[in-house]
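Here the complex is missing one protein chain, while the rest keep their positions.
Right after this comes subunit A.
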Amino acid sequence: MVANSGRIGTVTSPRGDDGSGRITVHGLTKRFGPVSAVEDLTFAVERGTVTGFLGPNGSGKTTTLRMLLGLVAPTAGEARINGLRFGELPHPARVVGAVLEAQGFHPARSARAHLAACAAAIRVPDAAVGHVLTAVGLDTAAGRPVGGFSLGMAQRLALATALLGDPQVLVLDEPANGLDPEGIAWLRAFVRGFAAQGRTVLVSSHALAEVEQTVDHVVVINRGRCVHQGPLARLRGRPRVLVACPDPARLAEALTKAGLGEIESRRDGRLAVTGADPARVGDVALAAGVAVHGLEAERVDLEQLYFGLTAGAR
């Protein structure tokens, strides 16, 4: 695996891109009329890693991925793969493969014919069709019309399509949808193996548990904005302080001024301050002259934190 990790990107790419396997998103914004779907989103995905792109349904994940893949035009900002915008990639399917939601197939076309048409477009030999069919376990169904496929089979075919160009970067939008537990386990192993070859994976999900075992990094978005990004380990370990306070607005203001900006109001009226310790919160409250009725250090589990980050989605 280590030996493999240097295989891609160490030489100048023959594809005309920088061969870095890097995804960079900078100031990405998309507004549909008055509705802001994605707002000033900035993150990077490094080669050899699996990055989870998390957020509730409707938080802008799909729109972001579609902007990354040149399917939706950003209102502002840009997204690059291997240093180029998708539209500038001379051989896009050999750089990035994608499994997107609502990616369709002609119901009367067989899986093999679908892949053959794609293989022609991306200029890979027809033998690649057989390889990817085997890779996703669709050999036996290859000749059947896709209209008769189950959701899980269609998802496998979408993955086969994404892999056809032997891409360096894989973008998966809610790939577990429609897969049975066995399929999900298979997908996890596949994604880990793919990244272990020094390639890049960006996988979106609305459920952290779904990708928790797979990802190294997370980018969490809510209402189109990035609310957290960093290594999964950091997300896991971040402490929180719960403060009960008669004047939460003033305390929140003081905490923000003191650099403890990750504050949220909880249903029970307490403030949850992420990335702080109780002593620091107490000091800030004292300095601001705000009464504190309770201070509690909390080590949230991942799921809880995720819910906290994405609260108020609708």
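Just so we're on the same page, a contact is a pair of C-beta atoms (placed from the backbone, for glycine too) under 8 Å apart; a residue touches a chain by one contact, two chains touch by 3 or more; residues count from 1.
Here is the rule we use: contacts and distances are computed from a predicted model.
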* So which of "Signal recognition particle receptor subunit beta, a GTPase", "Peptidase M16 inactive domain protein", "ABC transporter permease" or "ATP-binding cassette domain-containing protein" is the UniProt name of the chain that got left out? -> "ABC transporter permease"
* Decide which residue listed in A:T24, A:N82 or A:T161 touches the omitted chain of the complex. => A:T161
* Asked: In the full complex, which of A:G27, A:P107, A:G193 or A:P246 touches the chain missing from this view?
  -> A:P107
* Asked: Among the options A:P34, A:G87 or A:G289, which residue touches the chain absent from this view?
  -> A:G87
* Which residue of A:I122, A:A244 or A:A311 touches the chain not shown here -> A:I122
* List the subunit A residues touching the unshown chain? -> 62-63, 66, 69-73, 87, 89-93, 96, 98, 100, 102-110, 113-114, 116-118, 120-123, 161, 164-165
